[in-house]
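Just below is one structure, and these are the notes that go with it.
Complex shown without one protein chain; remaining protein chains in place.
Note that the chains are named A, B and C in the order they appear, and that numbering of residues resets to 1 at the start of each chain.
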Amino acid sequence: MPKIDRREFIKLVGAGGVGAGAGFMLRESKKDPTEYLIPYVVAPEDFSSGIATWYNSVCSMCSTGCGISVRTREGRAKKIEGNPSHPVNQGRLCGMGQAGLQVLYNPDRITEPLVQAGDRGSMSFEQITWENGLDQLAGRLELLRAARRGNKVSFLTAGVNGHLAQLIESFMRQLGSNRLLHYDFDHPHTLYAANQKFFGQDHLPYYDLQNTNLLLSFGADYLTNWISPVHHSIGFGTSRQRQAETRGRFVQIEPRMSASGAAADEWIAAIPGTEGILALGMANHIVSQGNYQGADRADWLAALSDYSPSQVAEQTGIPERTITRLADEFTETQPSLAIGGGGAANHSNSVDTLVAVNVLNYLAGNVGSEGGLLFNPVPAGTVSRPHQASYRNMLELTEAAHQGEIDVLIINGTNPVFTLPAAAEFREALAEIPLVVSTSSFFDETTVLADLILPSNSYLESWGDHFPEAGVGFPVGAVSQPVVSPLYNTRATGDIILGLANKIGMSSTIPWTSMEECIKAGWRRIYERGDRQTLAQGFDEFWTALLKAGVWGETTNGSTAFTPDQSVIAGVSVAAPEFSGSEQDYPFILHPYLSANFHDGRGANLPWMQERPDPMTSVVYGSWVEINPTTAVELGLIEGDLVDIESPQGQVRAPVFVYPAIMPNVIAMPIGQGHSEYGRYAKDRGANPLEILSPQMEQITGNLATSATRVRIVATGSHIDLVKTSGTSRDLGRNIVQTTGSEGHEVSDVRLNSIPITELT
Amino acid sequence: MSLFSRFMDGWRKYRKPGYYDEFDYHWTMTVDLDSCTGCEACMTACQAENNIPLVGEEELAKGREIQWIRIERYWEGEYPNAKLNFLPMMCQHCDAAPCETVCPVSATYHNQDGLNTQIYNRCVGTRSCAVYCPYEVRYFNYYNHHWDSPLDQQLNPDVSIRGKGVMEKCTFCIQRIREAKDLAKDDGRRRVRDGEVQPACVQSCPTKALIFGDRKDTESQVYQSMNNPRAYKVLDELNTDSSVVYLKKVDA
Amino acid sequence: MKISIVPALRVLKPAAILVLVAFFGLGVGYWSNATFSSDTSPEQPIAFSHQIHAGENEIPCQYCHTQASRSPSAGVPSVSKCIGCHNEIATERPQIRLLMSYWENREPIPWIKVHDLPDFVHFTHKRHVLAEIECQTCHGAVETMDRIRLARRDIDGTVQHDQTWEMRLCLGCHRENEVENGTDCWTCHK
Partner (left out) sequence: MEAENKKLGYTDIHEDVVRSIVVTGPKYYAALATSGGLALLCFFFPWFYQLYYGIGAAGMNHPGVWGTYLASFIFWIGLSHSGTLLSCVLHLTNSSWRKAMYRSAEAMTLFSLVVAATYVFVHVGRPWFAHWTFPYPNQWELWPNFRSPLLFDVMAIATYLTGSTIFIYMGSIPDFAAVRDRTVGWRNTMYSLLSLGWRGTDTEWHRLHWAYTFLAVLIIPLAVSVHSIVSWDFAMSIVPGLHQTIFAPYFVVGAIYSGTAGIVTVMFVLRKYMGFEQYITKLHFDNLGKLLLVLSLLWTYINAIELFTGWYSGTSDEYEQLSFKLFGFYAPLYWEMIVFCAAAPLLMISKRFRTSFVPMLVLSIAINIGMYTERFLIVATSLPRQYLPDAWGFYSPSLVEVSIMVGSFAVFTTLFLVFVKIFPSVSMYEVKETMDTPKLKAAISQAGSPA
């Protein structure tokens, strides 16, 4: 052992110390951050940690009303799936329905009642209490009501259904106002009108895609957004998976290939607005060929005399052969079915067009027969048809506002500032209204202009019920129950109205204190009209069973017999479509269509929808204008070139997408993007074609003719890279998607099944 | 067992695609291209079920999408006879998977249920599996993803969140398969019944174009469906022996 | 002119010694941290003693951790559960008073997590409890612990595994009992 001098010693100690420190820190750095186990103060009964609980409810993402069952863990909603026992969607659900979770958990939700402190639209909102907020509104209403001027109150709501609709109705009645408007951009006014006109029924029939062998769709994108897309998809699938000889055949007639067009066996391009003429041409062929042998054949011959296939061929540009072939197919293949929607249903002559479609169904004997068009029984729940506001009604509202006849406007769940064309001047109208109240839970274009915001729950947090209007041939209803406790200080729309009601003192007619009571009371009535064995069990059992199943149905069917009377037959005719703007200045027809991801724009604040590639173009996060390849070449445009779409009403700017399946003189744009507000995901993204639509209406219903605007394309010279997920959408002869002739078609017996919910809970 | 025999045993296994004498289950999916309408409900279902991150526009522009299942589009012909065919593309769970041979750390391997696994916490991120995969269904986490609060409250607790530098892909919803097996055990059953387990995409598909099940159960729907004369496999010429069977589109 | 390597080595000797000492220090530091500022047995908000409850009073584990047999997570008893008994029992003890204060303020007790698995490990208590595996197999002789601590090898080696939970423990057990798919990664990692 050599002797260590002082310096040596200090060195050693130093080294040891440093080492020790390092070691200590090393161990310290290895430690995980402290985690905590937070128990419940009182454990809830209905769920326990680590185990999923499923609640059945109703989807409110669009007006269809599919049944959903929501998977929750530790009191949080994790996944939305279709409710297997709901006859409309049978356990299936579209993407947007599943994205409902992001409505609930959206970071841009309004969390508190707010009052506008600055000028309108200045976004200087101040937080207030519910009491305060309700008082502010109730005060106004009470004064007006006392002064018998309740009609100065207008209630503008999305197309709500079920007992909420009923509640709003009676609330407005109590106020003495008849200005209750249900406004949905995509409400099929013309379809209702056409059925009214031809069948004399004011509700939709059930289109039995499931059993039809030939579907003739005039512009209706039935797989994406027409009436009840999921149900139609199920029908489509089942008919596709039938045996070879009965495999359903689908024909799509539209100016721009929609998802349904892509799925169809045959796609026929037709100028928007001429679909009805085409239909009558076919009708004419059917009758004149003697494929229709009804008693009223003579009348039909007379009525359809101007629509010989040759004439129609001239007007529509569709070869006569095609028309006659389709007509023959349509009568030979049984059962067959013709439907109309999309561009065909939103044009200057749409009611007649859709009547013509019904005529086809009638002549081919599809009315009231399985696989054709079945009449729904009178719907079980309340359906608020009379209040459905067409474009004309909205204009009347704005007019009234300008006249100063509106003191209070309550807006619930609808966004007219976005979905109405600029020509409607709704934004300006709002400025004339002293008090604008919004119950939206998002800062959409309309809500930012409100003075008072009473944010409502998302549908996953509130009570409600829904009676699908399209139905499935028999009455169906479903109760929507809260699957999670409200995240924020918001209230269900129903509860807001009830709150107002008892502040104003309507408790005599509106006795309920909560929406749950209201719904329950309503369902007691439905329960009471039930048959014996329903009544055998008490209401409470009925109610719990209802909540568990999430759906209720009645085995009553609509009438099947139908014969149109002389006058109707005589009245059958379709005028040529009218377009705004001259063909010289505006060579192209603008065909806006509901986006698969955003519907009428309500989905634009859902990141999942923004990130999901558009089914046809695979574009994400943005909008585009679809142009036929040859047209693009003529104009010297390639994908990504920014162009201005100019109509007499204004212009929007969008990048070009060269779309192989659109008519050369038509350009198409998806609706849904181009929000100036509506949260971080939607704001300032893409363009909104609705802005530049000409205010042209279908005369009978006053429905906006969205496909009747002519536009011109002006290249801006600038170019952007369109953000899309597809590389090259041609398979370069690699035979990746293989096809076979129909003879090769064969299917195994495929039953529809879903995860049995009972087993998962 | 002597070293030699162990070696020989290993060698025999190694020669066998999937290295199993017999699979326990043989999970298989069939995709009926005749019914697929490209509605992409499956994509949203998958995102919700598997905590697939939101990538954002900038990253998507760089081509860094993450879609465990995606819809591919193939146009045919020109106007007016243009046709658009959709092709749902997800991990094919090949029994002779190219990706499995290349992963240096065996983060991806074939398990006894005929599934092509991906173990996130073992992955070192060489990304070679993505290169070797001819279907290009493997997606890489180029950075740590984040969910704007409270969107994170939707995340599925049964699925791990993938951090930066990790490869991920479709798992046929392994968490659901495990859950189904768990329930089967509770009922004292050895095997899962047909239709008892469905991946999120299959469950949501509105046209029932997707069918999932155990190929070994000859009663199962998927077995019947994959013996359909229309059945074919995408890129079959590469002999990946994939577990996703496509049914030809009918061109009538 | 030195050719041999030895003198050169001699020059390095002091430096070498310093390095050795430093390494020794490293070990000491590591050990001291592990012993004196341990994260394997942290101070809990309430000094709940498993020794008293599970040990002396022999309350079965699942009396409080009720979900162990039906859920992946064993579950922490809610405050009401504690109160259920401690309304009567030992109400005067300071710790019980503390508990009461939580109860009266309707506050949950922020227990510090000791047995913590990484997020990518999906362990399910249900299967293991139903397989009649003793809780002690993984959690150690809880009934002897006054303050709960991560199971470690005791001097007499009662618990067969080591301070931190390692994958080989799971694997070893799965191998021994020939669990089906017991060594498939996707059994626990997904």
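Criterion: a contact is a pair of C-beta atoms (placed from the backbone, for glycine too) under 8 Å apart; a residue touches a chain by one contact, two chains touch by 3 or more.
Predicted model only: the values in this text are computed from it and were never measured.
Trainee: Which shown chains does the hidden chain touch?
Mentor: The chain that is not shown touches these displayed chains: A, B, C.
Trainee: I'm checking contacts with the chain that's been left out. Which of B:73, B:93, B:178 or B:193 qualifies?
Mentor: B:73
Trainee: Mind listing the chain C residues that contact the chain we can't see here?
Mentor: Answer for chain C: residues 1-9, 11, 166-168, 171 touch the chain left out.
Trainee: Name, in rising order, the residues on chain B that touch the hidden chain in the full complex.
Mentor: 14, 59, 62-65, 72-74, 87, 89, 98, 101-106, 109, 122-128, 130-132, 134-136, 139-144, 164-167, 235, 238
Trainee: For chain A, which residues lie in contact with the unshown chain of the complex?
Mentor: Chain A touches the missing chain through residues 726-734, 736.
To be clear about the criterion, only the chains that are shown with their structure count from here on.
Trainee: Report the chain whose mean Cα position is at the greatest distance from that of chain A.
Mentor: Between chain A and the rest, the longest centre separation is with C.
Trainee: Need the CA-centroid distance for the pair chain A / chain B, whole Å please.
Mentor: The separation of the two C-alpha centroids amounts to 31 Å.
Trainee: Between chain B and chain C, what is the gap in Å from one C-alpha centre to the other?
Mentor: 37
Trainee: Roughly how far is chain A from chain C, going centre to centre by Cα mean, in whole Å?
Mentor: Taking the mean C-alpha position of each chain, the two centres sit 53 Å apart.
Trainee: So in the complex, the part of chain A that touches chain C is made up of which residues?
Mentor: 8, 11-12, 15-28, 31-32, 34-43, 48-51
Trainee: Using the touch definition up top, name the residues of chain B that touch chain C in the complex.
Mentor: On the chain B side, the touching residues are 24, 109, 111-113, 115, 117, 119-122, 158-161, 171, 174-175, 178, 182, 185-186.
Trainee: In their shared complex, at which residues does chain A touch chain B?
Mentor: 73-74, 76-82, 89, 91-96, 98-99, 101-102, 104-107, 223-224, 229-230, 233-234, 236-238, 240-241, 247, 249, 257, 259-260, 262-263, 265, 267-269, 487, 596, 607-613, 615-616, 618, 620-622, 628-630, 660-664, 680, 721, 723, 725-726, 729-731, 736-742, 744-756, 759-760
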